[in-house]
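Structure first, commentary second.
Missing here: one protein chain of the complex. Every other protein chain is in place.
In this document, chain identifiers A and B correspond to the written order of the chains, with residue numbering beginning at 1 in each.
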Amino acid sequence: MARAASLQRRTATTAAGWIVGFLIFFPILWMVLTSFKTELEAFSTPPKFLFFHWTLENFGIVQERSNYLRFAANSIILSLGSTLLGLLFAVPAAWAMAFAPGKRTKDLLLWMLSTKMMPPVGALIPIYLLFKNTGLLDTRGGLIAVEFLINLPIIVWMLFTYFKEIPGEILEAARMDGASLWKEIVYVLTPMAIPGIASTLLLNVILAWNEAFWTLNLTTTNAAPLTAFIASYSSPEGLFWAKLSAASTMAIAPILILGWFSQRQLVRGLTFGAVK
Amino acid sequence: MATRHASGLAKTAIAPSVLVLFLWMIVPLGMTLYFSVLNYNLLDPGNESFAGLDNFRYFLTDPAFFAALGNTLKLVGGVLVITVVGGTLIALLLDQPFFGVGIVRLMVLAPFFVMPTVSALIWKNLLMHPVSGLFAWLAKSVGLKPIDWFAEAPLTAISLIVAWQWLPFAALILLTSLQSLDQEQKEAAEMDGTPAISFFFYIVLPHLSRAITVVILIETIFLLNVFAEILVTTGGGPGLQTTNIPFLVYAQALLQFDIGGASAGGIVAVVLANIVAFFLVRMIGRNLEA
Partner (left out) sequence: MTGRIVLRGVNKTFGEHVIIPSIDLEIEAGQFVVFVGPSGCGKSTLLRLIAGLEDTTAGKIEIDGVDVSNLPPAKRGLSMVFQSYALYPHMSVRGNIGFGLKMAGMPKEAIRQKVEKAASVLNLTNYLDRKPRQLSGGQRQRVAIGRAIVREPKAFLFDEPLSNLDAALRVQMRLEIAQLHESLTTTMIYVTHDQIEAMTLADKIVVLNSGNIEQAGSPLELYHHPVNLFVAGFIGSPKMNFFAAQVRAAGAAGVTVALPGGREITVPVTAGNLRPGDKVTLGARPEHLMPAADGEILGQVAVAERLGGETYLYIRVAGQPLVVAQAAGNDTTRVHDQVTLRIEPETCHLFDTEGRALPHLVRHPLAEMRPTAPQTQPAQHAR
């Protein structure tokens, strides 16, 4: 409200807000701090908050001993690959649904969304066996295909909602101006849809990067992305907290930053229009 | 409605996506269904035989199944309660203008973007470790005995981790909905001298009910499939205490190699999910009309 709330009230909400925010964010903060400690200090009690021996050694060790960069590369290839493949399929489909809808368009869209609601365990066994028998297990290609399929519904949905916001009259004007369907898409629709396409790209890269069912079950060494790499710390040898923290910090940092920019896209992409 | 000219092209444009998703739906599901009526064990390949509904009978009467079902429901229920209640309170807080609300918002949102394996391991080790974890230190500082989370209350521990991850989602959705509450309604209530609590229960909550329903439905769909957090912290144990249905299927298939039995479990999971999906799809469908 424009009117100033009482000072008392303002102080109370500010304090409450910061406390809540800090508490929720704390595990991440603690993890980042730990990544700069030596293993000994990471494990010691009482825990040290700021006054410890700051070191960068863990970041180096994680790369040397376990080749962190290879897993990171796999994550990048997986996220970008599956999302770009998804866009390739989804842009024409979303165009068709938004601008040339038929009687069954709505049902088709709902059906596509419902495929996202299928539990992965329902497909785990056949896909695992199929991949095993065709040599697709632990390959980047196989994994990209699966990630592409599970995110395609969301990509189509998001593009559909963005396309729907483009005024139909502008595309009709292009048609009146003599543009063929193809030229209409290239010269008018796509430039206007670029922000929407970028947003869709953003959200889906995040979702693919964090996906932790198929990436854990379909990979072992070659195609394993960061999710699987971190999972290997579940049964480690010796002291590992600082290394875990360093590896984790590096693994989540890019996505955290991207995620902060994609709040609105998150609402749009994951609530399927049920919340405005 | 499209012109004839555009209609034909539209069908070609949608076809690849529909085809590819259709195959993704039918092929694995079909195969799972097929496997579920076989005796098929990877340790004894080539010796499959028709088992009829035996696998289903075994799976559904197996005490492991009931344990898993119970754990699944407890996990989903617990997380829903924490995220919806917590999310509502946080949304109310973030709706207020205070100094640095933007930064607090980013802090609240962060957990959603952390990959599940990281969340699970950080919580299990740095926070919940009974000797050197932060919680243990906090407990000892006030004279309490530290809880050995993963031994004494493993499902609770996992529920906390998952709730932490999904709280931002609920808060964001509810905040978005809250901000669409008509400013004029607030002012009218003020003119009427409505106390804050009444305002919340009679005006805010009904307005939020739509968003709360969405949050519940969508979270349920995803919570029924919690897997990674269990895999990296407890592996389903101790015993079956943290095994949910997805994990049970996984364990039977990839650890015990009982394809037939696990497939039956997979079908059960699909049926459960379909019930929730039915309601969600109907709600989205109604929205698309608008």
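As a convention for this text, a residue touches a chain if its C-beta (ideal position, glycine included) is under 8 Å from a C-beta of that chain, and two chains touch if they have at least 3 such contacts.
Please read these numbers as outputs of a predicted model, since none were measured by experiment.
Of the candidate positions A:Ile28, A:Ala174 or A:Leu226, contact with the hidden chain is made by A:Ala174.
Within the set A:Val32, A:Leu110, A:Leu130 or A:Met192, the residue that contacts the chain not displayed is A:Met192. Residues of chain A in touch with the missing chain: 167, 169-170, 172-180, 183, 187-188, 191-192.
Just so it is clear, only the chains that are shown with their structure count from here on.
Chain centres here are Cα averages; for chain A and chain B they lie 16 Å apart. Every residue of chain B that touches chain A in the complex is listed here, in rising order: 1-2, 5-7, 9-11, 13-14, 16-18, 20-21, 24-25, 27-29, 31-32, 35, 90, 93-94, 96-101, 103-119, 121-123, 125-127, 131-132, 134, 136-137, 164, 167-169, 172-173, 176-177, 180, 183, 186, 210-211, 214, 218, 221, 224-225, 227-228, 231-233, 245-246, 249-250, 253-254, 259, 262-263, 265-267, 269-270, 272-274, 276-277, 280-281, 283-285, 287-288.
Those residues of chain A whose C-beta lies close enough to touch chain B in the complex are 1, 5, 10, 13-14, 16-18, 20-22, 24-25, 27-28, 30-31, 34, 42-47, 89-90, 92-93, 95-97, 99-102, 106, 108-110, 112-115, 117-130, 149, 152-153, 156, 181, 206, 209-210, 212-213, 216-217, 226-228, 230-231, 233-234, 241, 244-245, 248, 251-252, 255-256, 258-260, 263, 266-267, 270-276.
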